[in-house]
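The other protein chains are all here in position, but one chain of the complex has been omitted.
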Amino acid sequence: MATFHPREWRYARREFLQRGAAGAFALSSMGTLLAACGGGGNGEFKPPELLLARPDNPVTHPLFDDNPLIASGLEPESGTLRIYNWNGYLWPRAMKNFGKEYGVKVELTTFSTMDEAIAKISSGAVDFDVFFPTPDRMSRLVVGKLLQPLNHDYLPNLAKTVWPSVQDPFYDKGSRYTVPYTIYTTGIGYRADKVTTTPDKLSNPYDIYWDESLKGKMFLLDDGREAPVHMLFRNGITDVNTENPDHLELAKNELKSLIDAVNVKLSTDDYSHVPEGRAWVHQMWSGSAVSAPSYLPEGTGTEVLGYWFPSDGRGSIGNDTIAIPRAAKNPVLAHYFLNYLLDEKHGYDNFANYVGYQPPFVTLDPDRLVTDEIVPANLKSAVVRESDFDTGYFQLELTPEGQTLWQVAWAEFKAGG
Amino acid sequence: MTAAAATAETRRALPAARRFRDWWSNPWGKPRFLVFFTLVYLVWSIVPILIAIRFSFNEGRSRSTAQGWSFRWYTEDPDLSVLHDPDLSAALLQSLRLAALAVAITVPLGVALAIGLTRWRGRAASTSRFVSLVPLVTPEIVMGVALLLVFVHVLSFIPLGTPAQAIGHVTFSLAFVLIIVRSRLLSIGPEYEEAAQDLGASPLQALRLALLPLLTPAIVASAIIVFAISMDDFVVSAFLSSGTTTDTVPVRIYSTGRTSPTPALNALATVTLAITLVIAALAFGLWRFVRAARGQTGSAIEEFARVETDPTR
Partner (left out) sequence: MAKPERRLGGRRREALWAALALPGIVWLALFFVVPFYVILGVAFGTVDPTFQTPRPTWNPLDWNTQAFDFVIDGLVSRGGVFRHVFLRTLVYVAISVVLSLAIAYPVAYFVARFGGRWKGLLLLGLIAPFFISYLMRMLAWINLLQDDGWVNDVLLWIGILDAPRNWLDGRASSVILGMVYGYVPFMILPLYAFLDRIDRSLLDAARDLGASPLQAFRLVTLPLSVPAILAGCVIIALPMFGDYYTPDLLSGSPKTSLVGNQINLYIRGGQQIPVGAALVIVLMLLLAFLLAYYVFATARAQRRLSG
């Protein structure tokens, strides 16, 4: 054990540089090696034509010869059904029951962002049987041949249970590649017992976000489309798929002003923050409002919760879909699963017992849900009506440049201003 | 009787109050400020953990007010306890799985690397020594990003999840094993192997019979370190996870901690801590035993502290 003498402090800088240089040389020669490895080239690539669906511009996605439908009348496979979904978005017992009914194992893998999910599927590294994409990636998924077209012979429940307008939606006419899963709105959730005013009482409802009395208790959704959209609404811009740089600049500045005004925070746990009092106002998805009562502390009634959405239905609306990846190993079984979720009883159970986000079923209406005590009366506005599908503003697919615009604005806001 | 022993004996004979007063007024004795400071530090360091552990035994849902004592969040609650909540128990198993894999791969690999790099001469050797220390000081997010990109774009036959995470754990733990074992090697010196070879052993035999036994303390210490690091790892495990099924305990704590979780999260953390401590204690006990068997004296803890942290030893 050597003791330390004060004088020992010398640099051999040259030697260090030499060693570093040797390392750098090794690194650069790796370039040639990796190119040979074939880990992604940079050859000429012509981008395929993307069909950007809009409510007034419905899209019928093309079918490809090399991506055919499966044949009708086949027996379901007996392998493990692999589902790829958001976290907390599918009732575990629904999966178990399906597994029991068909004698198969059901496995769930989750993702936390759509980009992550698409990257994984497009890399070919995984093969899921069921996938839950959002319509704003539809064209890309179809053109990239990541989804297989659906054979409706296996999906009788689609015509039976689902709202007519959603059976044949503008983003996927003929439901060629997807069936709808849930439908939701994005409104403003709040603690009625803590706020000084509510959105419906303000001339501009979205002004509530700037209410100084909410300092430290104001949350927006940690989502790069949802949060800016409410900023656009506040300024009367209803094109939620705008690619106008000025609009995004405006949205970004509005978001930044919230940092100083109310110390805004971001989260996607609206369903628990509001009932637990951590947030007094939270930009909220309607499904979270439905789940929120179960997170209230003991002794607090549901009357403290509130959810606001424009009564004329002119607010942010969205839906999630179910699709079958092209590389699915059990496509017939996957079709059966889709049909299972579209079944009136199973879909309702899934929603009422766990997910909170409602399926667009004909038999579901706000009043029935209140009487069934799924939704308390003061949260009735969280139930989505079929008319909302026609009046609401959908966040849909953007061009690559548009997507970059939104992303950069969001990242700038998140950098703290 | 030595002077020190005499002083000590006199000291013990005096009443406690007098001893305290002497200590208080002796400028070359233990400085009072430092004593208090260190005690305050230890309290500040450990007490929050104890409080978190206390709340894991809560009867109710709160994580900030004491609400009785129960094992509810460990085993009793049929949906949310660590035993029954599939997310939580899966995280615990995943952490243990990865830690076991990490130790099993890193220790042999690292010991071989250390021996090879120490004895080997030449430009390639010194470059390798240099490069192998860089993971130690690379911010984890850099490693996480690098490995994620590699596994998704280059080595895509290695799936994300356990394989990728295990590889990541091994990669950043290797440097620790290297440093610990190499330091020990350097202080052992080549004499023992030379003696063995003088007696007719081949270099490989000399390695196995003369050197490895001497290295055992360092090997055990590095195994403990690798285990602890792997259980603790967050960034690499998070980046290379394939979804909730391959989340480790720290990742689970991160995902759930920002919301309003139940004390089950505290319970999960406590169980993880308990397992890590038990294994570390067992390994440490083993190390002490080995040291004693070899006739090494002195405080085992002190040596462990030095081995673990001082690469310049």
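As written, the chain order gives the labels A and B, with residue 1 at the start of each chain.
Please note the rule applied: contacts are C-beta pairs under 8 Å (C-beta built on N, C-alpha and C of every residue); 3 or more make two chains touch, one makes a residue touch a chain.
Computed from a predicted model, the values in this text were never measured in an experiment.
Chemist: Specify the residue from the set B:35, B:199 or B:282 that touches the hidden chain.
Modeler: B:35
Chemist: With respect to the chain omitted from the figure, which of A:61, A:82 or A:140 is a touching residue?
Modeler: A:140
Chemist: In the full complex, which residues of subunit A touch the absent chain?
Modeler: Against the left-out chain, subunit A lists 1-4, 6, 8-9, 12, 16, 20, 26-28, 30-32, 34-35, 39-42, 45, 47-48, 50, 112-113, 115-116, 118-119, 122-123, 140, 143-144, 216-217, 219, 224, 259, 263-267, 277-278, 400, 403-404, 407-408, 410-417.
Chemist: Could you list which residues of subunit B touch the chain missing from the display?
Modeler: 27-28, 30-31, 34-35, 37-38, 41-42, 44-46, 48-49, 51-52, 55, 62-65, 109-110, 112-113, 115-122, 125, 128-143, 145-150, 153-154, 167-168, 170-171, 174, 178-179, 182-183, 186-187, 190, 193-194, 203-204, 228, 231-232, 234-235, 239, 249-250, 253-254, 257-258, 265-266, 269, 272-273, 276-277, 280, 299, 301-302, 304-306, 308-313
Simple rule for what comes next: only the chains that are shown with their structure count from here on.
Chemist: As a quick test, compute the distance in whole Å between the mean CA positions of subunit A and subunit B.
Modeler: The mean C-alpha positions of subunit A and subunit B differ by 39 Å.
Chemist: Of all residues in subunit B, which touch subunit A in the complex?
Modeler: Spelled out, the residues of subunit B in touch with subunit A are 61, 86, 123, 126-127, 130-131, 152-157, 159-160, 187, 242-245, 258-260, 313.
Chemist: Using the touch definition from the top, list the residues of subunit A that touch subunit B in their complex.
Modeler: Checking each residue of subunit A against subunit B gives 1, 19-20, 22-23, 26, 34, 37, 39-40, 87, 92, 108-111, 119-120, 123-126, 267, 269, 272-273, 276, 278, 295, 297.
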